[in-house]
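One protein chain is absent from this view; the other protein chains keep their places.
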Amino acid sequence: MGYLIAAFSVVWVGLIAYLGWIALRIRGVRLELETTRALVEEREAANKQA
Amino acid sequence: MKTLDQQPNTTTANATAQAQRARWLLYGEIALGIGALILMPIAIWAALAYAPTDAVQGDVQRIIYVHVPLAILPYVAFFVVFVASILYLWRNDERWDMLAHASAEVGVVFTTLMLIVGMLWGQGFWGRPWDWADPRLTTTFILWLIYISYLLLRFYTGNSERGARMAAVLGIAGFIDVPIVHFSVTWWRSIHPDTNYLVDNGSSALPPAATFALLVSFVAFTLLYVLLTVQVYHSLTLRRAALRLRAEAEDVTSES
Partner (left out) sequence: MTASFRLSLDQLWAIIVKDWRAELRARQVWVSMGFFALLALVVFNFAFDLRVENKASVGPGALWVAFLFASVLGLGRTVGAELDHGSMDRLLLCPVDRQVIYLAKLLGNLVFILIVQVVAIPIFAVIYDVPVLTPGIIPIVALGTLGIAAVGALFAAVSAQTHAREVLAPLLTFPLVIPVIIAAVKATEALVQPVANDAPWLGLLAAFAIIYVSVGALTFQYVVED
């Protein structure tokens, strides 16, 4: 019985941790995309002025 | 890096197509997420309460309702890696490369969980966590090692196109190894008669309630595999987009 509980908790903790990690990665990459986009616009604006 | 070669006037059309694709990806994720969210509690209930307690093994046997789907799905995942790798080398479309990467990652996570759960079951039923004499266990373990090395290779090569091609070569070579590994580890220990007790533990005649529990669990985990793969794929597409944008930004600054 103890092994059953251990097995189920390992699977569910593991899967939820993995889901959370993926969500974090997606958020991190989204943030990176936004900052890069802002950077590009900034530079383009600077180029036009020059 | 096809989009980089395209003319500026087609990039807007390309961007709308990409946005369309991203939207479908999101809808898919939501639908799969809802499906998994509904099925998973049913699967857990069926495994823990609905299915009858095994006469020989007792409650420990209920582990198989998560163990079996977690053992079968990596083979599906690595087959997807194999096919996507071939298609990537053939068509040179980076979407196949990202699919292979995502599927390999989810496959490794499932295999890891399956190995831990299998060891717990082994400890509970056989009294020891591991036995090299079980060919399925050993094959899956070697498979796990191969795809860990696949992920390491991906890690070391970063986002280069050559790295993607090298990973594709490993994705093909690794999957072809599966039947050879299976034959070798089966013959390796099959000469020793004292290990046959592991090969089958009399679970062939499952009662209908147990079959139902296994089936629901399998469908739920399959949904979860697809959901996770799509999500990792999604994060990879975003990562590529960010890298591409950064490369463009550097082009802009170098031109000025």
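The first chain written gets the first letter, and so on, giving A and B; residue counts start at 1 in each chain.
Operating definition for what follows: a residue touches a chain if its C-beta (ideal position, glycine included) is under 8 Å from a C-beta of that chain, and two chains touch if they have at least 3 such contacts.
These numbers were taken from a predicted model, which means no experiment stands behind them.
A.B. asks: For the chain that does not appear here, which of the shown chains does it touch in the whole complex?
C.D. replies: Taking every chain of the complex into account, the missing one touches B.
A.B. asks: With the full complex in mind, choose from B:Met119, B:Met166 or B:Val219 the residue touching the hidden chain.
C.D. replies: Within the whole complex, the residue contacting the unshown chain is B:Met166.
A.B. asks: Out of B:Leu152, B:Ala209 or B:Ala247, point to the residue that touches the absent chain in the complete complex.
C.D. replies: Of the listed residues, the one touching the omitted chain is B:Leu152.
A.B. asks: What residues on chain B make contact with the chain left out of this view?
C.D. replies: 89, 142, 145-146, 149, 152-153, 156-157, 162-163, 165-166, 168-170, 172-174, 176-177, 180-181, 183-185, 187-188, 190-191
Criterion: only the chains that are shown with their structure count from here on.
A.B. asks: Roughly how many whole angstrom separate the Cα centroids of chain A and chain B?
C.D. replies: For chain A versus chain B, the centre distance works out to 19 Å.
A.B. asks: Using the touch definition up top, name the residues of chain B that touch chain A in the complex.
C.D. replies: It is residues 44, 48, 58-60, 62-63, 66-67, 70, 109, 112-113, 116-117, 120-121, 123-124, 224, 228, 231-232, 234-235, 238-239, 241-242, 245-246, 248-249, 252-253, 255-256 of chain B that touch chain A.
A.B. asks: Give the list of chain A residues in touch with chain B in this complex.
C.D. replies: That would be residues 1-4, 6-8, 10-11, 14-15, 18-19, 22-23, 25-26, 29-30, 32-33, 36-37, 39-40, 43-44, 46-47, 50 of chain A.
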